[in-house]
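Data first, discussion second: the structure below is written as C-alpha cells.
Shown here: the complex without one of its protein chains, the others still in place.
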Amino acid sequence: MPELSVSLAHEPAQETVELTINGRAVSAPKGQLVIEAAEKHGVFIPRFCYHPRMNPVGMCRMCIVDIDTGRGPTLQPACMIEVAPDMKVDTESPATRKSQDGVLEFLLINHPLDCPVCDKGGECPLQDNAYAYGPGESRFVEEKRHFEKPVAISNLVHLDRERCILCDRCTRFANEVAGDPLISFINRGSQTEVNTFPDHPFASYFSGNTVQICPVGALLARPFRFKARPWDLDKVESTCTSCAVGCRVTIEVSRNHVLRYQGVDVDPVNWGWLCDKGRFDFEAIESDERLSEPLIRKQGDSDPDGELIAATWSEALTTAADAIGRADAKSVGVVGGARLTNEAAYAWAKLAKGVIGTDNVDAQLGDGLPGEVAVGLPAATIDDVCAEGSIVIVATGDLKEELPVLFLRLRDAVINRNVKVVELTTTTTSLSSLATMSLRHRPGEVHLAMAALVGFGRDVGNISAILDGDVLAARRLVADSAVNAIIGRPSVAESADAAVEAAAVLLEAKPDARFVVSLRRANVRGALDLGLAPGLLPGRVALDAGREWFAARWPKVPSERGLDTAGILNAAADGRIDVLVLLGADPLNDFPDRALAERALAGARTVVAVDTFVNESVSKADVVLAAAGYAEVSGTTTNIEGRVSRLRQKVTPPGTSRPDWMLAAELAYRLGIDLELESVEGIWREIEAVSAVHAGITEELLESPAGDDGVLVPLRPEVAAAAEGTHVQITGVDGTQPASEELSSAQEQEASGSEPSGEETPEEAAADAAEEGAARQAEAEADDARPATVAFARNAPYQSPVVDSYSLRLATTRKLFDDGTLVQHSPSLAGIAAVSHLVANSYDLNRLGVAEGDVVKVTSPQGSATFEAHSSDVVPRGTAALVVNQRGGDPSPLIDVTTAVTEIRVESV
Amino acid sequence: MISDARPIITTRFGYDDSHTLERYLATGGYDGLRAALRKPPQQVVDDVKSASLLGRGGAGFPAGVKWGFPPAGVWPRYLVVNGDESEPGTYKDRMLMERDPHQLIEGILIACYAVGLGQAFLYVRGEMALAQERIAQALNDAYAAGYVGRNILGTDFSVDIVLTWGAGAYIVGEETGLIESLEGNRGMPRLKPPFFPAAIGLYQKPTIVNNVETLSNLPWISSNGGEAFAALGAETSKGMRMFAVSGHVNKPGVYEVEFGVTTFRDLIEAPIYCGGVRNGKRLKAFIPGGASAPWFFEEHLDLPLEAGAVGKAGSMLGSGAIVVMDEDTDVVRACHRIVRFFAKESCGKCTPCREGTSWLEKILARIIDGAGRPEDVDMLLDICDNISPGINWPPRQTTICPLGPSVVSPIASAVSRFRHEFEAYVGGPVETSVKMTGAAYRAPESANA
Partner (left out) sequence: MPQFNADNESLAHEIISRYPVARSALIPLCHLAQEQDGYLTDDAMQHIGELLGIEAAEVLGTASFYEMFKRHPVGTYVINVCTSISCFLDGGDELLEHAEERLGIKEGGTTEDGTFSLEGYECIAACTEAPCLQVNYRYFHRITHDELDALIDDLGAGRRDDIPRHGTLQRTRQHIDPDRAAGVVTPDGGGQPVWLRDHAALEEAPS
C-alpha cells in the first residue's frame, strides 16, 4: 500500500486563544468565529444569515452578543468577530437579550403570518428563534410589505418574497458557492427583494440548496410544495447514488412515500450541498411506471415476438435459472451493476463468478475506464485534491455535468484554497474559466497532451498536440510540484486507451501522483471493488492473484479472464451468448454503439433483466426480475474516492419487487447452490472477511460516528490509529458538523439510531469501533493469505491515429439533465433536459458551408445521423461535439467502440 | 469669537472662472504640489499630521493619522475621494468641486504622493452633473498640462485620477459603502472590523478614503506648512472649516470660518454670517452637524465649533451642516422629515435599520395623519432603543454602520424636548419609560451640569 500523504487526524497543531464565554473559560483555535467557538462549547447563539460553509456577512444581526475586548462590553455580531485573547463573550446579558428580542420583532413586522400553510412551518429557524428569543407579541399595526405571492424563479424553485428575511444566504450561495449569480438582491432598504433578472430563470444545477438553507419559507422546492408538514416527515441519513460522488443525504418520508432529500454536511464530501438531479430525482421512486412484479415474455397468436406479461416469482426465477443452468459458463454475460449496493454487487459477483463461473461480467457500459485501471491507480481523496495549494490535473468530461458536487468542491478549492487546476480537455468545460491553465487537445490525444505537460525530453514534440493554451506556462506550474489528478473517460467517441495512457504518462513522470478516477454512475466504484468487472475478484484482486483464496471460499472461480461489456455484446451479436443478464443496465441507451447493443439483444438466446423500470433494453428481455431500488434497500455504497457509506431503507419497494442481492441468492438456489448470503449485514461481514481491501471496515465502524462521513477503502491509518488511543479528529463529529438547524433533527435521529450500548459517548463508540476495526485489519495483515491487490499497469503503449484532415474528430459530452431513466421519470426534472446539437468551430462550419442552425448529415465509417449544427468556439478547430443521451440526436450510430477515435464528415442537407 | 483669519479653501470662489486651470495657475495653483514634490513623501505625511487636519466628511478622524494606517509592505494602495455629499443640510463639497476642482485635484496628488497611493478614484455624487463636468474638464486640462498622469512635473511620481460617479444612494457616502459602489456593487457597507478601508479596502487592498474638503486643504498645508494650519483653531479642531447654515436664518449660506473658536452664536447671529433668526423669531432648535446629529438648543449657542466640546454636549459637527429651526417649526413634522430620509436611504443590510427605520417612519406618518396613540411615543423610543441601545451619544449600535442609529437622533431630540407637541398630535398625555442617556437629550439644567 502506498504511503498516504494526507492525514485528517494530525493537522499542524493550531494556535489557540483563551477567552471566556458566559463566564466559563474556554480555549478556541485562533481565527475561529465567536459563533463557532460558542457553539463548540455548548452555547448556541441564534442566527439567520450565518452559514458555516459561506463567508459571513453579518446582515441579520440576530447573533449579536455582548463582547468585551477590554474596553467594556459592546454588542457585536458573533458571526463576524474572531475569538481574541481574554475576550469576554456574554450571550445572556440583558443587552443581548434586548437586542435579540428587537431583531426578531423587526424581522416579524413584515413577515406574513401564514405559517399554517408554509412548507417551512415546523422546521423554520425564524419560528424557532421567535419562540426562543422573541418578543411574544407584535406592536406593529401598520400594513405589511406586499409582493406577489410565490413566483417561479426556475422550474424547481418558487420564491415567496413576503416571507424573505433578506439574509443573503440564497444569493451568497448562488454567487459564492455555485458560481451562478442568477439571483440577486434588487432595490434597496425595506423595498429590497430577492429575484432573478426578468425572464432569466435561476437555472443553476444547485438551486435546490437555496431552498434547504433558506431560514424561512421564502424559497420553496416545487417538488415538495404542499406535500407534507415537516413534522410528519420521518428521516433517515443515507447516501445519494445519483452519481458517484456519494453526497450524504437525509431521505425524508411520509406514509411510505419519499418526499424529499436534504443534503447533510459531511466534511470530506459534500459539505451539505447536493445537485438538483440528486436532490429531486426521488420522484422516480414514486413513478407509476416502476416495476412491481416479475415479467416473462409470452408468445401470443398475433405477436410472434411475444409480450412481457406479469409472472409469479417462482416462474420468473425458474425460467431465468433454467436458462443459466443450461448454458455453458462462458456463454453467460452479466452487464451492469452500478445501481447495486455493495452487498448486492458482492452477491452478484459471487453468483456470476463463484457459482456460474463466468468472468463475462462488467458493471460499466463501455463508457468508463477498465476496471483494473480504476481500482489500480493510486488513489487520492476529494480532500487531497482540494487541499490548500494543491495542483490538480483534470482530464475527464465536464465535472459540473457529470459529478456536480465534486465540481463545487473543486470550485471552492480554486477560489478559496489557492488550488491550481490544469485542465486537459477537447471542449471548453465549466471548469475552464476556473482553471489556471486550460489546454486543448484533439479527441483521443489526451495522452499526448499529458506528455506535453509532464513528459520528459523526448515528449517535447507532443507540444503540437496542444491546440490551444500556454503549455509552457503549464509545464512550469506542474514541473516541480506534487500533483493530484482527476482522470476519466473524456468522451465515448474515443476509446479508453488514451485516458489510460495519459495516466501512465503522468505516473511515469510523477510517480507520486494520486488519482481520483471520475467514473460517473452511482456505485460503479463499489461494483468494481467487489468484482463486477472482467479479470477482477472482490477486493480489487486480479483473477489469477485471487483464484486460490476465492477457490477456498467460493464454489468456483472462473478459469480465465472474461469479456468486458463491448466483448459481451459482440459475442451476443455473434450468437455466442446464451444468457445475457442486464443488471440494471440499458445498453441500448447507455452503451456508446447502439447498433451493436441492438444486435446483441437480438442475438442473445435469453435476456434476463434485473431492474426497477422497463427501460428500452429491458423491454427486449425474456425475463424481467423486479428489483427494489434506492431508499427501498439498505446496505452500503462506495464513492469515487473509494469511500464506503451507508444506504438506508426507508420505504417499502413497490409490489413484490425484491432487493438485488436476494435475487442473486434465489437464482443460485435454483442453480442448486446456497450462496450463504442471508442478510445485508451478513453479506457485509463476508465482504469484510474475504476482501483484501475491506478488512477492518466492520459494520460497527460504519455504524459508529466515525462512519458518518463514510470510511475509505482500504482503512486509513488515522482511523485505525484510534485503536491505539491517539486522539483522532473524527470529522463530522466534533465541530465540522453543521450547526445548521435544518439538519439537526436528522442528526438527532442518526445519533439515536446508532446509539451504542450503555452510556458510551459517540466519541468513545467511535474509538471502540475503530479499535476493533484496526484489530481486524491487523489480523488481516498478519494473515498473508489475503491476496495482493491490483496495481496500475500500463497497457501496451498506445498510438493514436493520425489526423484525417478531411474529417472532424468527434467528442461527446454529457449534460446533468439527460434522457436517462431517473431524470425522465422525475416529472420536475424531465422538462429541463436540453436538446442536443452538433457543435463545431465557426471556422470549420464556414469551411463546410454550413450555416448556423442548418440541419446536417453526419457520417462516420460506422453510420450516419442528422443534427442541427451550431457554431461555437468552445470546440477547437477540427473537432465537433455532440451530447449523448439527449433529445435532438443520438451520436451512437456514429460510434464504433473498436476504433480509437470517431472521424466524421459533415454536410448540409 | 469671530476671527479675522483668512479663508483657505474658498479663496477663489469670487472669480467667475474659478474652476479653470488659467485662474488656478494665476492664483498660486499647483504650488502646493511643487512644494510637496520637493520633500520626501514621509515629510509630507508628517506635515499633515502636524496640521491636525480632521476629516471633514463626518467622522472627523485626523487625516495624517489615517494615512499612517495602511499595513507596511502591502501594495498597491488606492485613494478614494468621497464626493458623495448627501447628508441633509450639507453643502460644501459640491461647491468645492464645482468652483475649485483644481484645488481638489492638487490635494489628491499630494495625498497620493505622500502615502504612495497607486491610483485615485474621485467619486462624485451622481446627481451633481455640473461638478462632474467641471472635474472632467479640470482633469483633462491637468493631464494635458502635465500635472496628472505619468511623470508628474517631470518627476518619477505618476498617478491616474479617475473620475467616477454614483447614481443616487446616500449610504454610498459611508466609506465602505462607497468602496462597494466603486467595485460595481450595491452600496452596502462592510463591517469594521475587519473591513477598515486602510487595511482592507478597494479590491481588498489598503485604501485611503478622504472627503473632498479634507483634501482641498492639502495644497495650502503643503505650501504653508502644517504648523501654520495648526496655529488656527483650538483644541483638536484646527484650521478653517466650511459650515453650511440653512433653515430659518436671515442669510443662509456656506461660510469658511476658523475652526474651534467660532461659536454657533457667532455663525447664526453675526451680521457677517447669518445675521440671526429670520423675521425676528426665536430659535427653537438647531442641528449642529447634519441630519444624523442630535439637535442643539438655545443653551448650546455659545459652544464653540469644536469637535470635542460639541461631542461632550451630546452631538457632533459631523459634515458641517447647521440647520436652524425657528419657534414656529412643527418639530413632529421636522422629525418625521429626517426619519423619512433615513428610512428611504437605509441600504437594507441590517435588520434593525432596514425594518426599524421604515417602521418608525410609518408610525410618525400615522401620528401626523391624526391616527397616533399616546403609547406610540414610548414605542418610538423603544424601537430607537432596539436600534441604538441606551439612546446615548456617541451611539451604541446593533447595526453595521451608523445610519441606523442616526434615525434615533431626531426622534430622541424631538421627544425629549417637545413632548407636548407629540401630545397635541396623539391627543393625550404621553408617558415614556425608555431612558435616553445622550447629553443633548437632557433638560437644559442637567445638560449644563
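Going by the order they are written in, the chains are A and B; count residues from 1 in each one.
In the analysis below, a residue touches a chain if its C-beta (ideal position, glycine included) is under 8 Å from a C-beta of that chain, and two chains touch if they have at least 3 such contacts.
These numbers were taken from a predicted model, which means no experiment stands behind them.
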> Considering the whole complex, which of B:Asp160, B:Glu235 or B:Glu421 touches the chain not shown?
Replying inline: B:Asp160
>> Out of B:Arg186, B:Arg265 or B:Arg417, which residue would touch the omitted chain in the full complex?
In response: B:Arg186
>> One chain isn't shown here. Among B:Pro71, B:Gly168 or B:Pro271, which residue touches it?
In response: B:Gly168
> Considering the whole complex, which of B:Ala136, B:Ala230 or B:Leu301 touches the chain not shown?
Replying inline: B:Ala136
> So which bits of chain A touch the chain we can't see?
Replying inline: 180-188, 196-198, 200
>> Using the document's contact rule, name the residues of chain B that touch the chain not shown here.
In response: 34, 37-41, 73, 75-76, 78, 85-91, 93-94, 113, 116-119, 125-130, 132-133, 135-137, 139-140, 143-144, 146, 148-150, 153-160, 162-170, 181-188, 202-205, 244-248, 252-254, 287, 291, 321, 323, 325, 329, 333-334, 337-338, 341, 344-345, 347
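The rule we apply is simple: only the chains that are shown with their structure count from here on.
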>> Centroid from C-alpha atoms only, then distance chain A to chain B, rounded to Å. What do you get?
In response: 55
>> Residue numbers of chain A touching chain B in their complex, please.
In response: 57-62, 64, 74-75, 77, 80-81, 95, 98-99, 101-103, 105-107, 109-110, 139-140, 142, 165-166, 185, 188-192
>> With touch defined as at the start, can you tell me which chain B residues reach chain A in the complex?
In response: 169, 186, 191, 193-194, 343-352, 354-359, 362-363, 366, 379, 383, 385-387, 389, 396-400
